[in-house]
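Here we show just some of the chains, and they stay where they sit in the whole.
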Amino acid sequence: MSDLSRTVEALLFLSAQPVTVAELVEATEATEGQVAEAVELLREDLAEGKRGVVLREVGGGLTLASDPASEDAARRLLAKPRTPPLTQAQAEALAIVAYLQPVSRPEIARIRGVSSESAVQTLAERGLIEESGRSRFGAAIFKTTELFERLFGLSGLDQLPDPSQFDPTPEDERELRERLLKAGEQRAE
Amino acid sequence: MAVAELDLDLDVFAGPFDLLLAVVLREEVSLLEVQLGEIVVAYVEYLEGEGDLELEVATEFLVLIAALLELKSRLLLPAPEEEMEAMAPEEAVEELLARMLEYRRYSRAAEVLADRFEAERGYLYRSAPLPAELRRVAVDAASAVYDPDLLGSALGDLLTEPEEVDISHIRPTVSLQRRLTALREALGRRPEFDFDEEFGGEDRLTQAVTVFAMLELYRKGEVTWEQDRPLGPIRVRRLRVAGGGAGGVGGGSS
């Protein structure tokens, strides 16, 4: 392992937040090329399944995380229960915030078709979204947090899956329309 | 289970709840004929079978049923012709379709995000303080960037005791049954009266439930009313005396 790789590993170990390559360049006083190479070596060393710690690119930088294989032991040691999975309502509200941010509370409710108070509040309490101001009409406006990126393993918001893949296809639309019409015809019979 | 999938078996409709919404919007089923009470009963029965109340789903249900109630009460109230035509069935379908398509987009994105969250839950991050010698460095390099008043005002917000939540409206005394009785008693005393004169002293919720009671009696052909202009006085008029008194009310859900 090169000296520079070792230093990079130490810096990632110490920093509570993800560290960008630019920050590594400044701290190590090496060139960007050298840092990139050192990161590459470290990435190989800390690939999944090799050690207890893995290198990850999340929240706009590099960071270390424990290998998922040790999750159960870690939760026993830290007496930390597993966070509950997202409910359907929470996942939907989060998807809307993630893709449309900044987005207001009423907008979330409008798209979901139902009031989303409790889902939004839970997401905020879990630190996945946060208020980023108020709209002209006084409604709370939300955006996702850095924690969101970390917990979803995203190196940045541009790493969210391409939204066009979720667009309903023309077949979807036809199917939905037919379903609505068919429901009507059944009634008419 | 999503509310949309709640299986209904009503007099005029059998199928999932979302389909009912669709056909109601298309006016294939007249909302006037739908016993909303039956839907509530179906939902409550489902809850009993299921054993646990999922707050999200319950909220969704309440929002939908409230929307239906509002729609139904609008249909029951006499309205100017042009307003009745404001949204043609085709428009309603297009509007509904557009909304469903938009919602579908985000519900798919939600699935992907939920899966991703699940897959990422095993990775844990270190949150340990810096070793003492390095902490020293950060302290030395720190200069004032935050305003202490930020803390004072945050504390002030926390000291503010929220207003007492007014729960008078959920006292169990406002039942549809009782408002029906009150309404019939009022109609028994005189064949015609002014709503505000008779019930204006009641709180908002009691008044609202009384209006629902009026809708129920309208359905039974016992009462009608007139209101010349929005927010104007409501003249309530008896059509025929209720047969047999207390029985036979309550939304026809039996």
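Letters are used for the chains, namely A and B, taken in the order the chains are written, and counting of residues starts over at 1 for each.
Throughout what follows, a contact is a pair of C-beta atoms (placed from the backbone, for glycine too) under 8 Å apart; a residue touches a chain by one contact, two chains touch by 3 or more.
Keep in mind it's a predicted model, so treat the numbers as computed, not measured.
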Query raised in the report: Hey, what stoichiometry does the whole file give for these chains?
Result: A x2, B x1
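By our rule, only the chains that are shown with their structure count from here on.
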Report task. Please work out the Cα centroid separation of chain A and chain B, and write it as a whole number of Å. Result -> 33
Query raised in the report: Which chain A residues qualify as touching chain B in the complex?
Result: 13-14, 16, 54, 56, 63-69, 71, 74, 82-83, 85-89, 91-92, 94-96, 98-99, 111-115, 117-119, 150-153, 161, 163, 166-168, 172-173, 176-177, 179-181, 183-184, 187-188
Requested in this report: Can you check the complex and tell me which residues of chain B touch chain A?
Outcome: 2, 13, 15, 19, 22-23, 26, 28-29, 55-56, 59-60, 63-64, 93, 96-97, 99-114, 116-128, 130-131, 134
